[in-house]
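Let me begin by presenting the structure, written as C-alpha cells, before commenting on it.
Left out: one protein chain. Kept in place: all the others.
Up next, chain A:
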Amino acid sequence: MPASKLERLRDTAVPWLLPAAILLGWQAAVSAGLVSNRFMPAPLDVARAGWEAGRTGELWTNLGVSTLRALAGFVVGGGIGFALGLANGLSRLSERLTDTSVQMVRNVPHLSLIPLVILWFGIGEEAKLFLVALGVFFPIYANTLHGIRSVDPGLVEMGRVYGMSRTELFTRVVLPGALPSIFVGLRYALGIMWLTLIVAETISASSGLGYMAMQAREFMLVDVVVLAILIYAALGKLADALTRQLERACLAWNPAYRSA
C-alpha cells in the first residue's frame, strides 16, 4: 500500500529533520557572514576537509587506529566487568570479597588517572587501552550484577523444581533474565568508551581521531577540528544503532523491545 509506505518514510525522516535544519541554518549563517569562518567553518567546508582527509588516507588511518583501540579496551574492560558481575551475582562469597573494593574504585573518576597512566605507560597504546578498559568496566559490571540479582526468584525455584541442572538454570533462566539489564550496561559502556578514548587521544597520542583534531588545532584548521567532532557523533550513533539491533534480536520476547 502506498499510504503505509509513505507513512514509513515519514517515520524514518522525522528524527532527521532537526539535524538537517541545523545544518542548513549553519551553512546559511556562515555564507551570509554572520559567523566568522575562522571560528566556525561552514558545513560545506567541513565536507571538503573530510573529502580531502579521506583522499589522502589520513582519515581512514586515524579512524582505524581509534576504532581498534576502542574495541580492544572494550573487550578487555567489558569482559572483566561481565565476568566479575556474573561471579558476584551468583556467589555471595565472591561478592563479599570484591564488591566493596569495586565500589570504592568506582568513585574515582577514571579520567583523573590520566597523569598517572602517562607516567606508567607513556603515551603508548597501553595507556589508552587501560583507560578505556577501566571506563567500560564499571557500567558492565554494575548492570550485570544488578541483572542477575533482579531475576525473578520464582522462576529460579520453578527451574529447580523442574529438575534443571545448575548449568541449565544459568543458561535458561538466570542469563536471559539478566540480559535486559546487561544491555543497559552495554549502551552506557559504549558511550564511555568513545568519551574516554577521545580524551586520552587528545591529551597523549601520536595517531587516532583525537590526535588528528589536536594537530589541526595547532595549524588552525578549524574545518578538520569540526570534522573530527562530527565523526565522534556519527560513531556514537552507529554504536547505539548496532546495540539496538542486537537488543531487538535478543530480547524479542520482551514487549518493551519488540519492533513496531
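The definition used in the following text is that a contact is a pair of C-beta atoms (placed from the backbone, for glycine too) under 8 Å apart; a residue touches a chain by one contact, two chains touch by 3 or more; residues count from 1.
Simple rule for what comes next: contacts and distances are computed from a predicted model.
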Query raised in the report: Of the options "Spore germination protein", "Sulfonate transport system ATP-binding protein", "ABC transporter related protein" or "Cytochrome c oxidase subunit 3", which is the UniProt protein name for the chain that has been left out of view?
Result: "Sulfonate transport system ATP-binding protein"
Query raised in the report: Out of A:48, A:106, A:146 or A:172, which is the one that touches the chain we can't see?
Result: A:172
Query - Of A:40, A:114, A:155 or A:230, the one touching the omitted chain in the full complex - result: A:155
Query - Touch residues of chain A, complete complex, unshown partner - result: 152, 154-155, 157-159, 161-164, 168, 172-173, 176-177, 179, 251-255
